[in-house]
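One protein chain is absent from this view; the other protein chains keep their places.
First chain written, first letter: the chains are A and B, and each begins at residue 1.
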Amino acid sequence: MAAGASFVLDDVRVSYGSCVALDGVDLTIEPGEAVALVGPSGAGKTTLLGLLNGAVRPDRGSVVVDGRVLRDLSPAELRRARADIGFVHQDLALVPNVRVLQNVLHGQLGRMSFLRALRAAAFPPRRAVAEVYEILERVGIAEKIYEPTRRLSGGQRQRVAIARALYQKPRALLADEPVSSVDPARARDAVALLVEVSRERKLTLCVSLHNLELAREFFPRLIGIRAGRIAFDRSSALHDRDFHALYDLAEEQVS
Amino acid sequence: MTDDAIRALYRQRPRSLYLRVTAAAAAAIVAVSWWSGEFSLDALASERRLRNLRRFLAELWPHPLQGRDFDLSVAWQWTRQILADRGLAAAGTTLAISIAAIVLAGILAALLALPAARSFATPEPFVGALRPAGAARAAWWKALQTASRSVLVFARAVPEYIWAFLLLILLGPSAWPAVLALAIHNAGILGKLASEVVDDLERAPLAALRAAGATRAQIAVNAIVPATAGAR
Partner (left out) sequence: MSERAATIWIPVPPTRVSVRSLVVGLLVAAAILSAMYLHLGPGTLTPSLAGRRAAAEFFVRALSPAARYESDVMPGTPPLLVTALRAVGVTVVIAASAMSLAVVIGLLLAFVASNAWWIGERAGAQSLWMRLLRRSVAPIAYGSARVVMALMRSTHELLWAVLFLAAFGLSHTAAVLAIAIPFGGTLGKVFSEMIDEAPRDAAEALRGAGAAPLQVFFFGLFPRVFPDICAYTFYRFECSLRASAVLGFFGFPTLGYYISASFENLHYGEVWTYLYTLIALVIVVDIWSAGLRRRLVV
């Protein structure tokens, strides 16, 4: 099976109108790595994740996924590349009035024609349902497979979003602030789940977090972003002094 | 084994009987309608029909211009004559009647929308009560709500033509029958839509006001009216 995807950002700049979200960003993520993006809100974490996913186009510089420059891909090739990258959004972005099964099945839309997708939505094939059930078992909500998604709690819905990303059978998993909408206990579980699953399936993982402790606990590599630039990029085996410096950095930005 | 678990969950999945019955009934009604209606195609394409249609469309063209090339001066003359004769006065009357009618309809609808709204016309609107309201009070509110909704239904179900005719008998020839007929009919429509908007409002701000001790009138003026005025 193919190993995780690799990402290279080369002197990337992204701006929305007059507001510069990212500037001069150089980043390389190796296949199978687990990386945490830390930084305060507004620093550019979501934009950076969007670049990795192919959702955001840089004004300058290039985004290279698995050796292919995203900018040069045709729309169809880009779609196929994006189908290989699973993304868990901050607001989960699920369809609330359909069942959990349907939401997870959406993960494979990128690999099906429209008519096949229609038929699969109306009459889900048994094999697909079994696969979805296994994934839901892995994230811990197998018994909710036929529940309408809007009836689930926030933490459960987050796991549905993770399941949808996993059902894409991706080579990389990106998660945008998976902890901001759940309570602290669940937050830790969510991050642990992401890290375990990525390790099992040999996926490249990139998660954006506020919480330095969590980042340090679970991720071997931390990338700090401040005001659209990478402030530091080092392993989490930090000296306490460096760690306090990191904290001050974060505090100063948050205040 | 997983298959069994899946099948068990499938059988126990939450379903809404109401929605299923609605969908089935709607499909059945539509199917029966298309099957039983008299949509014979030969009646559509019959020679006589097409001739009628052609003649109808031909006569839509202004009379002085028929059967000759288009002449702008003739067309303008015809237009001016029609407008001067009756057109402008008729347009003015139409506009005046409809404006008066819709403003009146709006006022009537606004008055009836709140008593007709399910969320408003209850013993304890928006918030639960410490002590459930007595049966008499609940019945009185239910009666008020049903009465308001019945008035709205009656107002819009009876065709405007009938209202106009009745009012003509009652009031004699003036502009009032037309204005009132349109006002009553449209008040029924607008009132129903407004009551649905009130029902759909976010509960939280209204519940907060009620919990702070506001009376229904105060909630209406301070929260409901501003919210509905901005609604679609």
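Please note the rule applied: a residue touches a chain if its C-beta (ideal position, glycine included) is under 8 Å from a C-beta of that chain, and two chains touch if they have at least 3 such contacts.
This is a predicted model, so every value here is computed, not measured.
Colleague: Can you list the shown chains that the omitted chain is in contact with?
Modeller: A, B
Colleague: So one chain is hidden, and I want to know which residue out of B:A8, B:A24 or B:L53 touches that hidden chain in the complete assembly.
Modeller: With B:A8, B:A24 or B:L53 as choices, the missing chain is touched by B:L53.
Colleague: Which residue among B:W61, B:W76 or B:F165 touches the omitted chain?
Modeller: The one listed residue touching the chain not shown is B:F165.
Colleague: Using the touch definition from the top, which of A:A117, A:A130 or A:L193 touches the missing chain?
Modeller: That would be A:A117, which touches the missing chain.
Colleague: Taking the full complex into account, find the residue in B:A24, B:A139 or B:A175 that is in contact with the omitted chain.
Modeller: Within the whole complex, the residue contacting the unshown chain is B:A175.
Colleague: Using the touch rule from the top, list residues of subunit A that touch the missing partner.
Modeller: 53-57, 70-75, 77-87, 89, 91-98, 106-107, 109-112, 114, 117-118, 121, 150, 164-165, 168
Colleague: Tell me, which residues in subunit B touch the chain that this view leaves out?
Modeller: 16, 18-19, 22, 29-30, 32-34, 36-40, 43-44, 49-50, 52-53, 55-56, 92-93, 95-97, 99-100, 103-104, 118, 149, 153-154, 156-162, 165-166, 169-172, 174-176, 179, 189, 192-193, 196, 199, 229-230, 232
Just so we're on the same page, only the chains that are shown with their structure count from here on.
Colleague: Could you please state the distance in Å, as a whole number, between where the Cα atoms of subunit A are centred and where those of subunit B are centred?
Modeller: 47
Colleague: Along subunit B, where are the residues that touch subunit A in the complex?
Modeller: These residues of subunit B touch subunit A: 2-3, 5-6, 9-10, 12-14.
Colleague: Can you list the residues on subunit A that touch subunit B in the complex?
Modeller: These residues of subunit A touch subunit B: 99, 126, 129-130, 133-134, 142-143, 145-148, 151.
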